[in-house]
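Yeah, one chain of the complex is gone here, protein chain that is, but the others are all in their spots.
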Amino acid sequence: MQTSFTAGPLRWLKANPIWGFVVLIFIFFSVAADNFFAVNNFTNILLQSSTIGLIALGMTLVMLNGNIDLSVGATLALAASVAVDMQGWEVFADWGSWAILPAVLSALLVGVLMGAINGFIVWKTGVDAFIVTLGAMLGIRGIVFIYTQEQSFYAADFAYSDFGMSSVGPIPTLAFIFLAFTLFVHLLLTRTVHGRNTYAVGGNREAAINAGIKVGPHMLVNFMIVGFFAALAGVSLSTQMGAATPNLGREYELWTITAVVLGGTKLTGGVGSIVGTLGGVLAIGIMRNGMNLMQVSGFYVLVILGTILITVLILDKQFNRRTNEELRL
Amino acid sequence: MVLSRLKGAGPAVARQGLLIAFIVFMIGFGLVSERFLSLDNIASVLRQSTIIGVMALGVTIVVIGGNLDLSVGSMLSFSTVLVVDLHDKVGPEIGIPMMFAATLTLGAINGFLVGVMRLNSLIVTLGMLSAIQGLILIYSGGQNVDISNQSGTWFRVFGRESFMNIAVPIWIFLSLALILHLIMSYTPFGRRVFAVGGNPTASVFSGIKRSRVVFTTYMISAFCVGVAALILGSRVMGSQNTVGQGYELLVLAAVILGGTSLLGGAGNILKTVIGVLMLGFIQNGLLLMGQPYYTQWLVTWIVIILAVWLDVAAKRGKLFSPIA
Partner (left out) sequence: MTKPRIGTLTATAALMAGLAAPAAADTVRIGITQNDVGVDSYQTTYEQAFIDAAEERDDVETIVLDAGGDVALQINQMQDLIQQQVDAIIVWPTDGTALVPAVRNAHRQDIPVIVTNSNIAEEGMEFIAAFSGPDNIQQGASAAELMCEGLDGEGEIVQITGQPGYTTAIERQRGFEDELAEICPGIEIIATQPGDWNRERAQSVMEDFLTQYDHIDGVYAGDDNMGVGALNAAKDAGRAEGMVFVGATNFAVGYDAMAEGEYYGSIYQSPVDDARAALQTALDVLAGEDVPKLNYFETPKIDQSNMDEFDRPVF
């Protein structure tokens, strides 16, 4: 669960085996791929991991609750479309680049709203979150297509895409935002009541109820948080592109869940950490980047990613025999 | 196990809720479009539903056993490309068994990893989804495959011929549904699947070999994908490499609509058939009403939530969840 850096590196590694894997592939690609070991490429990996990474932060909270959110890819597309479309509205014609502000805020709000709808349905109906958000995955994508009328939007104000390409010192701004939020959610989980409750609700719901935690509203809040992060990822991606397309973010939910699970979060809830999730996100980012640098054909990348995912799962099982209990949804 | 079956039988509303919703829904569409309830239309929706339908049968059994199978979409691409490609290379007589052998091998890998190794099924089948898609692209080099002599091959029987005025794929779908329903309801194997999915720990103590049961559910799922590939390959007489992309979640939606619980231990093959048909008729009904294709996604969302909510509510006897 919570890990302390002072508990000795070995014990820390045992709690977060994914970081061992990250180091391993890092060394491998540094040797095997020509352009891998370069500061430029490291920031690149961070930037490219930040989209899945941002969503994964929120997803970790939801999954610690023992829930899941499959609708994040669609929410990402909706937020991106709103952010890019709205800054071109007539109303904001005199605002100049300031039109970006209400557009981005609205996009984030839409994300929170989508999360709230999911959370509210899960809370009130008692239907499994997997089912609720699988439905929402289709439904929100439908909303995206209705809203956009199947069109792509493009930000006429290049200030928007310039922001996406800007840097804070050597670090791309968007990667910096990702790292800042990673720290923030880490503190939220380890230092606040909400964080403690998040573990409690997922670990033992009965006990959590008995301890007086309002489980329904609590889960609602976490769904709103993941909605916010999906929207933020959408905004971040759309500034990189300076545009939004209705098909954006398809299958991102699957990659996000993969990253979170690789990071050691259990699908049953109660176990996991942001440190682990960051490891999972980087593992996927490094593998994709490294294989691209080695010019591995896309066909083989699919096979290798799939195989590694399963292998890591097997190794994790070997290392942590104590988690032999049933893992089910 | 007895308990879970009792719960499945539950109050009468719970058992009939889906059927009632289905009938109301059909009448509603029927009132809006006069073509909707025509025999031609029903036959055509049934025929279009068979591919997702056949896959959903297998996935229902996996889910009852307490697991998921997300690999069925790319497995369908794999099997369809394989059977179409082998048709011209070695002929359908040899090609079909070869396709089934390859598909069942994939099922066995799923079954081994989830059943024997006890790995998490969501992640295992997610990994397989990616790996299988890559495998088939490597196999075909990314090229479409086509059957050259489309009118002269008996392979067309699976997707394009009729028997007693009903399309063969509909016969295949419905008879497979019936067989699997009988297996799940009346054989020791069926009872074991319910037991393993309902309460894995207890079932182990009662002497059931959990690994073998789970393994078998994945083999059944792979077999169903093979059958779906026969229908798809024969219907189209060719295949793209990504033909099954995204099917895994549609299939799962159909299974869920049919009231099968993702917690395992409860579910019903025949209700899955209704779930499949509902998805098919939603799409078709909206199209006949002249709605753009994406409205079906929105409607599907609402229908899934309502259907499962009613199901869950009837079982607990309360409309709203007791969660504070």
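A and B are the chain letters, set down in written order, and residue numbers restart from 1 in every chain.
Definition applied: a contact is a pair of C-beta atoms (placed from the backbone, for glycine too) under 8 Å apart; a residue touches a chain by one contact, two chains touch by 3 or more.
These numbers were taken from a predicted model, which means no experiment stands behind them.
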>> For a quick check of understanding: of B:L18, B:V243, B:L257 or B:L279, which residue touches the chain that isn't displayed?
In response: B:V243
> Which is it among B:L137, B:V193, B:V273 or B:V312 that touches the chain not included here?
Replying inline: B:L137
> Hey, which of A:F28, A:F42, A:F92 or A:Y154 is the one touching the hidden chain?
Replying inline: A:Y154
> Which listed residue (A:G126, A:G139, A:P246 or A:G279) would be found touching the missing chain in the intact complex?
Replying inline: A:P246
>> For chain A, which positions touch the chain that isn't shown here?
In response: 33-35, 40-41, 44, 48, 51, 145, 150-156, 158, 161, 165, 237, 240-248, 288-289, 292-295, 298-299
> Hey, which chain B residues sit against the chain that's not shown?
Replying inline: 35, 38, 40-41, 44, 47-48, 137, 141-144, 146, 148, 160, 232, 235-238, 240-243, 284, 287-288, 293
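The rule we apply is simple: only the chains that are shown with their structure count from here on.
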> chain A touches which residues of chain B in the complex?
Replying inline: 66-68, 70, 113, 117-124, 126-135, 137-138, 142, 200-201, 249, 252-253, 256, 261-264, 292, 294-302, 304-305, 308-309, 312-313, 316, 320-324
>> Can you tell me which positions in chain A touch chain B when the two form their complex?
In response: 70, 121, 123-128, 130-132, 134-143, 145-146, 150, 209, 214-216, 219, 254, 257-258, 261, 267, 298-307, 309-310, 313-314, 317, 324, 326-329
